[in-house]
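The structure appears right after this line, and notes come after that.
A single protein chain has been removed from this complex, and every other one stays in its place.
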Amino acid sequence: MLDFKKEDLDTILIRYNVLMEKTMTPDEAAEQLYPKDPLLKAVAEAIYEGEEDDVIDALDELLDAGKDPIKLIDEALLPGMAVVSALYDQGIIFLPNVMMSADAMLEGIEYCKTKTTEIPKAKGTVVCHVAEGDVHDIGKNIVAALLRADGFEVVDLGRDVPVDEVVEAVATHKPAILTGTALMTTTMYAFKEVNDKLVEKGLNVPFACGGGAVNQEFVETYSLGVYGDQAADAVSIANFVLKNGSNMDTLRKEFDVY
Amino acid sequence: MLDFKKEDLDTILIRYNVLMEKTMTPDEAAEQLYPKDPLLKAVAEAIYEGEEDDVIDALDELLDAGKDPIKLIDEALLPGMAVVSALYDQGIIFLPNVMMSADAMLEGIEYCKTKTTEIPKAKGTVVCHVAEGDVHDIGKNIVAALLRADGFEVVDLGRDVPVDEVVEAVATHKPAILTGTALMTTTMYAFKEVNDKLVEKGLNVPFACGGGAVNQEFVETYSLGVYGDQAADAVSIANFVLKNGSNMDTLRKEFDVY
Amino acid sequence: MAINRYTKMAYANADEMYFGKSKFPVKAGLGLEIGAGYAIPELNYAPRPHTGVSKEALVTEYEKITRDAMNRIVQIGAPAVVLETEHVQQMSNNPTWGAAVAHAQKTIMEEFHEEYGVKCALRHTIGDIREDRDFLALRGEKNDTMLEAFDLCAKQGADLLSIESMGGKEVFDYSIVRDDTAGVLFGIGVLGTSDIDFVWQNIADIAKKNKVVAAGDTDCAQANTAMFIAGGLLDKNLAHTTAIVARCISAARTLAAYEAGATGPGKDCGYEHTIIKAIAGIPISQEGKGSTCAHSDVMGNLTMQCCDLWSNESVEYHGEFGGTTVQCWVESLAYDCSLMNTALKTGNQKILRDLLALSDKYRDPQGYVLHYENAYKVGEAIAANGKDTYLRSKAAAEECCKILESGIKEGKLVLTRFEQNALKNIENDLKAMPDSREKFIEQCMDKYKAEVSVFKPENYVL
Partner (left out) sequence: MAINRYTKMAYANADEMYFGKSKFPVKAGLGLEIGAGYAIPELNYAPRPHTGVSKEALVTEYEKITRDAMNRIVQIGAPAVVLETEHVQQMSNNPTWGAAVAHAQKTIMEEFHEEYGVKCALRHTIGDIREDRDFLALRGEKNDTMLEAFDLCAKQGADLLSIESMGGKEVFDYSIVRDDTAGVLFGIGVLGTSDIDFVWQNIADIAKKNKVVAAGDTDCAQANTAMFIAGGLLDKNLAHTTAIVARCISAARTLAAYEAGATGPGKDCGYEHTIIKAIAGIPISQEGKGSTCAHSDVMGNLTMQCCDLWSNESVEYHGEFGGTTVQCWVESLAYDCSLMNTALKTGNQKILRDLLALSDKYRDPQGYVLHYENAYKVGEAIAANGKDTYLRSKAAAEECCKILESGIKEGKLVLTRFEQNALKNIENDLKAMPDSREKFIEQCMDKYKAEVSVFKPENYVL
């Protein structure tokens, strides 16, 4: 069997991922980010582990200690999830952890809601969709999950969404931003149509676009477009808009890929 | 030395050129096309061979026989060259033969001119150029040579020709067509400028364009453009315009590559 | 057609397998025999977006593509080529469109075959249009339209019929981003296989009726999605160990097409096809360093190891300095094939295969397991459990883990901690799975009916 010696490998290939792996384990890194308060830390840990039952248990302890269920969302669940997001951004943990943590956190939010009649206010709404004619929705699903994980209310219109339906949803939900995903060169042109109809109706909502077929140059051909390369960029864009408003120039400058 | 058997070759490669080579030799094929008249045939043969001295000798015999030098151009030299062009079009002979034959024929024309004070009228004029910024002129040289070989008066502006100079030359020479060659994606846009200035000045001359960077789709974005894939197409286009006028629709239809 | 499960290996050992040759070659098109001792370039292409507006515009675009490609083949002296047209939606939703394209392409190919003797065949890959906006709709009206598209394309000139079928994808999509091994196995191995059984019996009948070739499927919708989410060495969306487990399971799924009457060549993007070739002996198409126009992977050479057709996956038709994209890519593929064929004719195919495979073996866990020697072992695990589509999927996953563990132990396959952890989790998940198909299905039905809102069990007959 043809083979070579281990020491010969590095003229053939280099596993940069192995070279680059952080010396800290994810658990160690998480440990440094957890809140100090032991009860809050328990929530964060349960979210990090993606254990829904543990999240509920930890919330129960806080509720028993008299905490307000709605405040717990902002003070326990979202900060817990923020630990996970931070680790993902740093490349220490991978997407499935985020997805499972987000599921656990959302479960926690639902649980808190059952404990009160108040309606919690999300930090902002985002409408997500996949371009008309396109069924590639994995990227969009990731985008939606990361946004939820960051505390946004997500209106997920699904895939292959007709232009008018997108525009209507924006009119109805008045989101901080709209996101679009397109994986095919044939479908991404729908973004332009969406843009023009939004502008026509005076709905000047930043329109973050991404997905395999899409690039910055194309996205900047329509007035509301801002390009994002990675799913996590959608979260950054949404947060940036919440903080700095929706001036397209500053937005584009901030998220220029090059 | 690693090698394989001849019979194994055909799963690796097929020399289609060898397979396709006409059974007739070029000389045999030429023989069939020469004029019957022995004196005219001598001119044609000399052109085919690319032998300038023989062309002069053969012309002398015709002149001695009392032929008019100007008529000889149309009746002896151009038909002689037509044999060569026909063989090239059929793929029986190659470009260098055409070039050498054309040189011989042009020499013959010059010689005829010395025998009279009349000025022969070419069948038509063509202005040739390479796009501004582009020095790749071999394709253009071939185009010019084939046009001359077919009896056209060629005004060869050379390479890297400024837009205004092209337009001026068209204004001055009133050619049947203008040709443009561009080998670089950066330079072919000059054709559009040329086109627009021609139109502006009412110089609605068909503008045949070709060369490595150029394709039909691009050429048809400007109103006078007609695309040619091979150098010989320039000749066909020029002849077509002489016969059928310069209606762009019919012209483009006739020379649609697909 | 009936379904005949594979329970034995077509090849007695891994070393017998190499490129350009398969146990059961397939005659197709104009003078071609695929897997008969020579490798053939398979060119794929996508029309430019704006040509999708009408049948006429599409036909013209495919005519250009076909003529350009055939011309280049002749200019460089390549003896053979396969063209693959992957339908854009319109062509499958309107079966006469796809058929018109097939006819136009085949007419040009016949010209070239007559004039130059170029051996060639035309593959049409019908789009799997069996879905409504939000749900898969695998059986019913859309299926009828799809089958009509197969039939009409076959009648109008397609020599090889393929599809990238999507059964199980709704559960898979949910599971893969949650490291949910059971969901991945259920989506690919159980639901996917069930759908393949259904789809391919029909396609095989149509092929037989029209005297063309039922060529094969690929788990593009699932295993390739996993591979893409996993991405390059520095991407952080999915462990590459997870992606290769999904891939091994997909071999147990895609194999079912050949059990339902397909004869190969299996489709290019099925990276599971080396495993399947080992079991079924069919010829396969593969893609790798010649398909960087379409996607990036971490095994560009290795996939060539046992290919019969060598493909570029897909490239949009447009101009480059060296000609149109189809000309550029088909030329590169043709030279790769020329190299393989030279090796075959001089008896050096095994050393070339080994060099190709070795150059990527330690680059990534995916290449490691798909190295033909390891792929053969995965094949054995599947064949040993061939009758039960659940158990064979599970066996494929287990064998995959075993191979990875031994690679780690041997010291040359060096994984990140993250990849190792994902592997450990999968091993544990697999251990926790029941031994009976019924039980597994029951568990999964409960779970995914509850968790995956778009999952409709009526799409499947389990």
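By written order: A, B and C. Residues from 1 in each chain.
One rule holds in what follows: contacts are C-beta pairs under 8 Å (C-beta built on N, C-alpha and C of every residue); 3 or more make two chains touch, one makes a residue touch a chain.
The structure presented is a predicted model; accordingly, all values stated were derived computationally and were not measured.
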Partner chains on view for the chain not depicted: A, B, C
Chain not shown: contacting residue from C:Leu356, C:Leu391, C:Leu404 or C:Leu430: C:Leu356
Given C:Ala36, C:Ala57, C:Leu147 or C:Cys293, the one touching the chain that is not displayed: C:Cys293
Touch criterion as defined above, residue of B:Met1, B:Ala65 or B:Ile119 at the omitted chain: B:Met1
Of C:Asp15, C:Asp134, C:Glu316 or C:Glu373, the one touching the omitted chain in the full complex: C:Glu316
Interface with the undisplayed chain - residues on subunit C: 46, 72, 74-77, 231-235, 288-296, 298, 300-301, 314-316, 320-323, 327-329, 331-332, 334-336, 338-339, 341-343, 346, 348, 351-352, 355-356, 358-360, 363-364
Where the unshown chain meets subunit A, residue by residue: 2-4, 8, 10-16, 19-20, 185, 212-213, 215, 258
Contact footprint on subunit B, counting only the chain that is left out: 1-4, 6, 9, 12-13, 15-18, 20-21, 25-26, 88, 91, 93-97, 99-100, 103, 133, 135, 137-138, 141-142, 145, 158-160, 185-186, 189
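Keep in mind that, in the parts below, only the chains that are shown with their structure count from here on.
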Pairwise touch network: line, ring, star, complete, or other: line
Most distant chain from subunit C, judged by the mean position of its C-alpha atoms: B
Whole-Å gap separating subunit A and subunit C, where each centre is the average of the chain's CA atoms: 32
Distance between the centres, which are taken as Cα means, of subunit B and subunit A, whole angstrom: 63
Intercentroid distance (Cα basis), subunit C paired with subunit B, Å: 50
Residues of subunit A whose C-beta touches two or more other chains: none
Touching two or more other chains - residue numbers and ranges from subunit C: none
